[in-house]
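Only one protein chain is missing; all other protein chains are in place.
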Amino acid sequence: MLEQLRTEVLEANLEIVRRGLVLYTFGNASGIDRSSGLVAIKPSGVPYESMKPSDLVITDLDGKIVDGSLRPSSDLSTHLHLYREFPSIGGVVHTHSEYATAWAQAGKPIPAYGTTHADYFYGPVPVTEELTDEEIGGDYVLNTGLAITRRFKGLDPAAVPGVLVRGHAPFVWGKTPMDAAHNAVVLEAVARMGYFTATLNAACEGVSQALLDRHYFRKHGAKATYGQK
Amino acid sequence: MLEQLRTEVLEANLEIVRRGLVLYTFGNASGIDRSSGLVAIKPSGVPYESMKPSDLVITDLDGKIVDGSLRPSSDLSTHLHLYREFPSIGGVVHTHSEYATAWAQAGKPIPAYGTTHADYFYGPVPVTEELTDEEIGGDYVLNTGLAITRRFKGLDPAAVPGVLVRGHAPFVWGKTPMDAAHNAVVLEAVARMGYFTATLNAACEGVSQALLDRHYFRKHGAKATYGQK
Amino acid sequence: MLEQLRTEVLEANLEIVRRGLVLYTFGNASGIDRSSGLVAIKPSGVPYESMKPSDLVITDLDGKIVDGSLRPSSDLSTHLHLYREFPSIGGVVHTHSEYATAWAQAGKPIPAYGTTHADYFYGPVPVTEELTDEEIGGDYVLNTGLAITRRFKGLDPAAVPGVLVRGHAPFVWGKTPMDAAHNAVVLEAVARMGYFTATLNAACEGVSQALLDRHYFRKHGAKATYGQK
Partner (left out) sequence: MLEQLRTEVLEANLEIVRRGLVLYTFGNASGIDRSSGLVAIKPSGVPYESMKPSDLVITDLDGKIVDGSLRPSSDLSTHLHLYREFPSIGGVVHTHSEYATAWAQAGKPIPAYGTTHADYFYGPVPVTEELTDEEIGGDYVLNTGLAITRRFKGLDPAAVPGVLVRGHAPFVWGKTPMDAAHNAVVLEAVARMGYFTATLNAACEGVSQALLDRHYFRKHGAKATYGQK
């Protein structure tokens, strides 16, 4: 069980490297086994090239280390909060991928400018509020998670599988660790195309609700028509 | 016959991957054998790396599957409409290549800013009108094709071998599947240089009609002087 | 003699490919043997990957083919005009490298924004005037060369080894074919950094004359201090 979770989480970590979302040891991916409530996460500051399944750290949903000799990613508390609050997700990925991070730094949500976006995100990719000095001075990593879930009040995390933490970078999730990594890769592409779009035409308002619906639901839900059955 | 068509269409699909126009399973290329009226197209959502000629789906011009066990690309109806309406073309390529997609998202045609453009596109690369909610809610994929051919009223698809579907992405065509792929690659380069040009000099109006003529006709038509005989 | 010239010109052609300045068969490099007045140039529209020294076309300074069975680059007359008018140069490179081409399309010279520029170009990289309809309709390729040399009245082609042809793309030269290719690669880097600079700070005026002098002359002329003796 843990062996498979570790392998899947390692693969998700490697996917964000292969796709160019990572510089040095930046970023981290995790996954959860919902039956046991155990989470596997990248260790902190370890080079990706030499990472083995056994280097991943296993914790419970309260952050207690259950297995592994390394220190977990410093973003652990954010991951755990997302697993606790979003029961439908099975993987979380955090990167500083450059275009998504630029939108986060600019403090702007990424508008649904086109069908590529609509295929994955059912509406703009939202941006959190700025954390207060108290939130930053307190349990900062957990408070990052709280800012995310506060921002998602009224939003379905399964339909909008990612967020920009203002002044920081994206957090992305999915049904599995690899699904989260895949969404992180697409988010970066969407952020890049959105950057080009916004700088070409600052007045651009993005796709209609009808087009958003059409594209999102051709890839998701009971009536999906994309791919092989 | 079908073997050769399948091989050519597979090669066109791989060319758009090799040239960096594709993320994951995005995009698709097709080709037509005009003598039989049969079309070969990429299957939906299948990884490019493992794609074999036999994975390509063969349909007639009405979309009836004639050969192949996989589901065809979800964009099939757009391809077929283009083959029906543009008798001179032998291949169609659809990608979400990032700069061309940004122009499509911005809702702006790509002006003929220079000779690279003029060598391939005899005038701006046009952008379709936005689809109405009715068009999106109805036979959306076919209606995408109709929006393209409506936009080409008065334009020669052999002289302007591509279009931007507003809020979506480019469709590109050519005499053969590989020619369509080649045009898709050049369109992305032209879109990229056009983006840099527009953001450097928003007032730029592009080349004169004389320069457009000179470059287009040195590569196309009876008096072409480029390349080896 | 010709063997060595052919090898050097082939190497210059391959250098612009290796450095990412070339898409498909775009671009061309040539070189001249000043003692015989013979020029070697890339054949038109031939793939770089399979190019052999014997594919290069040898012409005299009037464009008469002296050796080689292929058709020379369609830009031959521009190259020859530059060799006739700029006696100090030994190689010419023409590319559609994307940032330099964007400046050419925008119709703007590249300002000497920094020391990287000053190390290679003693002042802005100039842009030609637009060609008239008569010039385009007449001997267009030669007229391109004439527009360049007209623009260089009062400029030293050894100190400013390149130009942007308006609405088209750069021509770059150097003491040897490889030197011209090297300058074309640096021009693209300078154009790229210049693009970022201009879009970050539209009011930027570039380096002082003193800094331009200092950097240019530390790499060029009798008092150069860069590199090994």
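The chains carry the letters A, B and C, assigned in the order they are written, with residues numbered from 1 in each.
Here is the rule we use: contacts are C-beta pairs under 8 Å (C-beta built on N, C-alpha and C of every residue); 3 or more make two chains touch, one makes a residue touch a chain.
Every value quoted in this text rests on a predicted model; they were computed, and no experiment measured them.
Contacts of the undisplayed chain with visible chains (whole complex): A, C.
Summary of contacts with the chain left out: across A:Ala104, A:Val160, A:Met193 or A:Leu211, the touching residue is A:Ala104.
Although one chain is hidden here, its contacts on chain A can still be listed: residues 23-26, 43-46, 70-71, 74, 96, 98-99, 101-108, 130-131, 133, 136-137, 140, 167-169, 195, 198-199. One chain of the complex is left out; on chain C, the residues touching it are 113-116, 182, 185-186, 189, 192-194, 196-197, 199-201, 204, 206-208, 210-211, 213-214, 218, 225-229.
FYI, only the chains that are shown with their structure count from here on.
If touching chains are joined by edges, the resulting network of the protein chains shown is an open path. Note on chain B versus chain C: their Cα superposition corresponds to a rotation of 90 degrees, in steps of 5.
Rounded to whole angstrom, the centroid-to-centroid distance between chain B and chain C, based on C-alpha atoms, equals 33 Å. Each of residues 199 in chain B touches at least two other chains.
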